[in-house]
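With one protein chain withheld, the remaining protein chains of the complex are depicted in position.
To keep things simple, chains are lettered A, B, C, D, E, F and G as they appear, and every chain counts its residues starting from 1.
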């Protein structure tokens, strides 16, 4: 039985890039299981206080949520064969860069996905990546090539 | 096929917290396999001498049993994605804190489960945890959120 | 130049067992550098809020302090050749058991130091240790034997 | 001979926060060796092409430089006991978040240093840190407490 | 689906102890997959030269065979949850002690199986083990207890 | 269920040695899943620029392709139980030697496959291998012996 | 300053092979620090009970001693660059083979030292070694070559 590849899709949660990659990969018939952070922004912010108890202090409100999210994200990154990190044009997105550093220290192959105008501020992240894609379709093609060996 | 999560339930063996978490998780339809130490107190104490030979000396009687138990516990913690550690209001429970330290050194996500009045003596353990729950139902909700992404 | 041994002294902070071990080791002329958690109870509790900002919520007050302390303790345990863990007759001492678990997962040699009446609740910790001492002088003798090879 | 602590100072290169921390640490007489990325912005951008050959393509110009810089930064982070990560109010600073992720995967203690208004976008990074400081003087106090045990 | 345990049976190849353990485990209905070195003595000695080419020199004849065998044994020990090491009353059996050391360095739980009269020369191996059994039936009981939690 | 072995076939892509090994292994009924680099020379060279964008500079053209290939190769080597490395009589084949070094550092069993006249230049690679085969049929026999224990 | 090599001398304690290697290495002016188990047989057997308390049961008497010894031996092997393992013509010497396995799993270079008539029973140990010497003087020459590069 051939290998099922685990691919973690880190980063931007406000556009449909994950859907595009998943649809393209499915269309290509590739044996891939995708995972990702929780992409519902509201839930992602609220999860800590909502489940574990309210917090007046904003720092601890955020801290509680971030840690609950990291139970998911750190586990999935550790289990991934490949980590795709997407940077969009909005927000600070430090969590995406954090994930890239985490993956790099674990010697995981990283694919970055971002527009050319983010080239300079992302140079350290791209420097740790094995591929830089500008479009989701390119990520699908990289996965296809890497997994079944055809262009 | 989506990931099956391995969750180790460490600590207190005299209340039904494990049953509550397992029932809640099952009701939520989550793909989780739970594991735990042997929770029958008598067997857990007696296993070493009962299987491997009687001991007059109390230290070695306990030592033999503790080591047989650790074949199970160390293996299951090493294979766990998440370690939940429960502290109750009785006994020394140093084994639970030991498990938490073991999990922390392996960089496993830890969820603690205990009443607020244990806050101060558990501060080092909580400091190494990603979530502190007071009720089993909160652990179920954390698992639900972490695994299927919904609150 | 012969090896300098790094020995971490974890656990109880209310008796002079560390002083006894350090004095005995010095008298024996052994090349040992000892390290330990901060043993001033007040400072250890207050450090987080005192340095990083006050907290109204008791949990976060403790959490902040515990994490600052763990910068010290986790670093020193990771650098230790041997970890000695002392349990006294007061307090919960879950931090000591946590340290023992942390050391065990890193495959560090552990020496426990405690009275016989703690035998049963400490069986898992003793089961992970390579030596159980009842008196600080025994720890000194173990260090002497391990380092210079003489009884 | 007591331990010399290795502290890596990651992030912002346009204010004097590193000087403040180093001066404060020296004044406190602490045994710390600091390391950092190259903080001369021009050199940091130009190093790849300047040493290894010019590049017309901006991506490869940046890529070459980023990789030369990572020879330094990855080596120093791997050798660090503690990683301090500073975020300022300008630029994307994805390299700082990348370093934090890298350090987190290696289980290194992280101290973040940033203003309160960056709280929300830095929640994942702060969630992986053991301390959040708002001023360099607080970092000095954390180091002092961690190393010599006094507030 | 509950865990299937991987158990490696190292050591003596001239008695039926493996059969006894496997039969007892099967009778108990335990989810265990056993693995072992090649137990046909003739094949084990001859495999290198027989497959890869004859050798006049006895050292290289043995060396070739030992290395081919180690492709199997090192892979299976690395994948094992538990390593059982059996010492009989004949031969040098240094390969069994080597396997025990290999497993110990990987932090694998070790169960030794040998008669009491080998106690003294095996003290270092037993010192690294979590259980010492004298009969195969005891190993079965340890597995039963460890896996399904019943005596 | 017995173990399925993961075998990575590194090196020469211009002869049918992989087919011979796979056919022989299948004929022997062995539970092996083989993996390999992309063996279509043209695709392997072109993949980077073809998917991720054209490059004028030959170095970056090659660099882009090599990195995309390494997403596949590094992942598969890390997941392999055994790495077979084939050297032919043409080309530099530094990638094959690189793979051997990579596997050696990960402590993976290595089988080399090459003619006797490459003995001297391959001595370091053979020195790190557990078997040297001259013919694909010998590799099949090694796999057969290692997996089912029969010559 | 050139590297000081750490060499652990494991095994036989009844002949002067360690002295020969140390004298030869000193005469050659090599920067080597040697370490070894405690070589006083009586102390090595008695250390556990003598320091930590008498034992009636022979198994625990030996077990206590073996574990105290392993505090020394496991620490020194983990810190060694090279492990030399000597097998003599007497005793079971399973501890030596155990040390070899331990070193092999840690990927440490191993040099064996034994007479040709132990060739067959030591084939697995020799198969994991990088050199087999028959005389201490050969070990000195290997160290000289490895360290200063001259025959």
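We adopt the following convention: contacts are C-beta pairs under 8 Å (C-beta built on N, C-alpha and C of every residue); 3 or more make two chains touch, one makes a residue touch a chain.
Values in this document were obtained by computation on a predicted structure and should not be read as measured data.
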Problem - Of D:70, D:95, D:112 or D:138, the one touching the omitted chain in the full complex - result: D:70
Fill in the blank from the handout: The listed residue (F:22, F:55 or F:126) that touches the chain absent from the view is F:126
Exercise for the section: Write the list of subunit F residues that the hidden chain touches. Expected result: 58-59, 62-63, 65-67, 69-70, 87, 91-106, 116, 118-128, 132
Problem - Positions on subunit E contacted by the hidden chain, ascending - result: 55-57, 60
Problem - Residues from subunit D at the interface with the omitted partner, ascending - result: 4, 33, 35, 38-40, 43, 46-48, 50-53, 64, 67-68, 70-72, 74-76, 79
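Quick note on the criterion: only the chains that are shown with their structure count from here on.
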Completion exercise
Farthest CA centroid from subunit E: chain D
Fill in the blank from the handout: Taking each chain's mean CA coordinate, subunit B and subunit F are separated, in whole Å, by 43
Practice task
Report, in whole Å, the distance between the mean C-alpha point of subunit D and the mean C-alpha point of subunit F.
Solution key: 40
Practice task
Using mean C-alpha positions as chain centres, tell me how far subunit A is from subunit B in Å, no decimals.
Solution key: 30
Practice task
Identify all positions of subunit G at which a residue touches two or more other chains, and write them in rising order.
Solution key: 67, 70
